[in-house]
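Only one protein chain is missing; all other protein chains are in place.
Entry: chain A
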Amino acid sequence: MKICVTSEGKSLQDNVDPRFGRCSYFLIVNPETGAYESLPNPHRDSTGGAGIQSAQYVYSQGVEAVLTGNIGPNAMMTFSEAGVTVYTGVSGTVAQAIEKFVSGSLTASESATVNQKFGAGN
């Protein structure tokens, strides 16, 4: 299984990026083995629709779950349609987030936590 954690940097020691659509990096992690890949977010500076584009991009990496701080309505709808589970309110380092996911202490999010354009301009 693969999961995606939004990250402020390339490594597991970096902090979880609190924004989904305009986060700096997507870390695609295999939580069983700890193997991971860092992907710079190609839609970070998109003029609009960053959440939708990022959601399609993350989905195309084959992930089954997403761990992030906040997510907007368009990205959330896209993940719901795709059957990808979204966990919001995640903070600390990426490594800590993965531990929480593995231990089952995260609760899946049913709806967006912020409005559109929340992450723009930061």
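In this section, contacts are C-beta pairs under 8 Å (C-beta built on N, C-alpha and C of every residue); 3 or more make two chains touch, one makes a residue touch a chain; residues count from 1.
The rule is short, and it goes like this: contacts and distances are computed from a predicted model.
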item	value
Chain left out of the displayed complex - its UniProt protein name, from "(4Fe-4S)-binding protein", "ABC transmembrane type-1 domain-containing protein", "3-isopropylmalate dehydratase large subunit" or "TonB-dependent receptor"	"(4Fe-4S)-binding protein"
Touching the absent chain when the full complex is considered, from A:N15, A:Q56 or A:T85	A:Q56
Touch list for chain A against the chain that is not drawn	46, 48-50, 52-53, 55-56, 59-60, 62, 74, 77-78, 81-83
